[in-house]
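Omission of a single protein chain aside, the complex is shown with its protein chains in their original locations.
Order of writing sets the labels: A and B. Residues in every chain begin at 1.
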Amino acid sequence: MESIAQLLQLIPNYDAWPELLRASLPMLVSCLVIFAVLSVAVMFLVWLERKVSAHMQDRLGPMYVGGWHGWAQTIADSLKLFLKEDIIPESADKVLFVMAPYIAFLGAFAAFVVLPFGAASIVSDLNIGILYIVAVGSLAAVGILMAGWSSNSKYSLYGGMRSVAQIVSYEIPSAMAIMTVVILVGSLSMQQIVGAQKGGIQNWFLFRNPFTFLAFFLYFISSLAEVNRTPFDIPEAESELVAGYHTEYSGMRFAFFFLAEYANMLVVAGVATTLFLGGWTQILPGSTQLIPGPIMFFLKVMVLIFVQMWLRWSLPRLRVDQLMYFCWKVLLPASFVLILGVGWMAVYWK
Amino acid sequence: MEAEYTGDVMTLNMGPQHPSTHGVLRLELKTDGEVVAEAIPHIGYLHRCFEKHAENIEYPGVVPFTDRMDYCAAMNMELGYVLAVEKLMGIEVNNRVRCIRIIMAELNRIASHLIAAGTYGNDMGSFTPFLWCFRDRETILDIFEETCGARLLYNYNWIGGLMCDVLPGFEKRVIDFIDYFEPQVDNLNKLLSDNYIFIKRTANVGIMPPELAINYGVTGPNLRGSGIKFDVRKDEPYLGYEEYDFDVAIGRGEHGPIGSCWDRYMVRIREVKESCKIVRQAVAKMTPGDVQESIPKRIKPAAGEVYHRTECPRGELGYYIVSDGSLKPYRVKVKSPCFTVMGAFRKISRGAMIADIIAILGSVDVVLGEIDR
Partner (left out) sequence: MKPDEIAALLGAQFGARILESKPSPLSPWSVVDPAEILPVCRFLRDDERLRMDHLECLAGVDYKDRIEVVYVLYSMTHRHRYALKCLLPRESARLNSVESIWGAANWHEREAYDLLGIVFEGHSDLRRILLPDDWEGHPLRRDYKFPTSYRDMPV
């Protein structure tokens, strides 16, 4: 955000503008930049998902729209969704129905404020960065529950309920896995966590410490449940609940849910990259940053997203009670063990 | 387990239009949270009055109507009807017709089980096996299209013979397909059947005890999944099946109690491999001949009645035909295996969760066209 503030200084007579405007303009511009980057990224991700799934299923995927391998397919689909008729069920709770997609999207969007794309490319390096992400990530659950309830449809209600149960339960193991890294770094700030992994692949928390190695997998699995991806996509289980909590949504509102899901994927992959894969730092040992930070970050995030897509298209989905069992009786005890291990190492193994 | 459901019982309606009910089936679920107290099936949305039509059309004209009952396994539907009429009239067909009929019936069985396996994976959330199964099924449908012009509804088995002979090179194409396909079944097993999550979803669900299965008249893979070794092709052979060497696949309860959804699903996968064996033998046994030599000039059976059954992919298909000596049948009653197994659905789905209802429905592999006729 500092660089944006500096850019704004270039406007002639900027110092003469009102104080309030000058204080809030960098924030607004940052938000717009994030929104733009997010939209493009999500469009790319949707296309990538369709291509990856197609090739795994022995078919081709989008091929025509835009020429080369249908790269403009998502743009065409978004346009179509925006132009669709906005249907609100008659017996739906109108205020909640309208607000729900935006709140679900807000959870993902707000997390982007603290994701470190590069050494200087972060909107705001809060000193409680990772705690802020965990807090704001819960907003998605509120949005989904609002959608499920306000649609006034039994299927949506089931989807909403299941989703809240799932998200709230899996937040705990994921937060515990995050704690392991925080204990070792001693700070909640995202840039400091990345800074602790400077110097190459051997410094990544994934490889540096056996407990954080396991914590990475724990976090990755819990984050799949946070994002409602298969094998944890019970809330939107197409074959059981038609479309779960977004059954009654169409057009632009549905597009927002879609946007929210992929944005969540990005956030979760971004957090995993920052905490365990070294963020925007180099792979090769050494101190010079040959490839710029944002590109490094993007490449690592893409690897994790590819794994998420791979899992979605190979695995069946878990049933609700099996999901809950897995969280409370497998992941949670494992996460406690990991925290104990990391704490012990931090104190006695210095 | 018969629990007392005194909590808030909500009635959830699944269908008639629903991605997972294989056709237009309405399941009325009385749910208490996620647990289903009662699952009551309502059918009749696809009733097209087959039995009434059959009374008003001449015998050969009924064959296309039989296709349309179970459209996923049309060759087997026709075969049942045609064999029943031939039994009534005492017609014997030559070896070529028998071999081709067996090849077509078994290929159709493979195609039908591929649909069952693919859609079952789809219902469980695993979307990739669906496309792999359909890709392999396309080759079978191409073979059918070459032979009789249609991919799904054939009108190929006629009373006394076949509609037309197969094209030259048919045997080679069939054997090429079987050679390509047998390793694909192992791929499918690795992806879906042996997948830990899939087993957890299906292995302890929808248990059908053997006594219940027999009492409710369940047949086919659903019965064999409960461990009972009973196959019409072995126990009351027709078309010369007694000369073929194949095993009857039964559920053995490797993952959980016998009679679970996984067992029924796995019986179908094992049956596919057995069908490949049968097709190879049938191709080897084929002799040249005229496929239409036994077709009588006028199909006019003597007055009487007959009940004949065949093994169609979904169970034991029975035709009860009453003839009054005229050109049109007096009564054609179809005993549809899917209809019978839906009668038992309520019993095996007690106490399941909503996701389990989908698992049970997929494992009994119903096609509404056959239930409603």
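Criterion: contacts are C-beta pairs under 8 Å (C-beta built on N, C-alpha and C of every residue); 3 or more make two chains touch, one makes a residue touch a chain.
The model shown is predicted, which means the values in this text are computed figures rather than measured ones.
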Chains shown that the absent chain touches, full complex: B
Residue of B:31, B:195, B:340 or B:363 touching the missing chain in the full complex: B:340
Option touching the unshown chain, where B:9, B:306 or B:327 are the choices: B:306
Residues from subunit B at the interface with the omitted partner, ascending: 43-44, 47, 49, 51-52, 87-88, 212, 214-217, 228, 230, 235-236, 304-307, 309, 316, 318, 320, 322, 330-331, 333, 335, 339-340, 342-344, 347, 372-373
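Just so we're on the same page, only the chains that are shown with their structure count from here on.
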Where subunit A and subunit B are represented by their mean Cα positions, the distance between them in whole Å: 45
Subunit A-touching residues of subunit B, taken from the complex the two chains share: 10, 12-13, 18-20, 34, 121-128, 130-132, 135, 191-192, 195, 197-198, 200-201, 353-356, 358
Residues of subunit A touching subunit B in the complex: 53, 56-59, 154-155, 158, 230-231, 233-234, 237-240, 242, 313-322
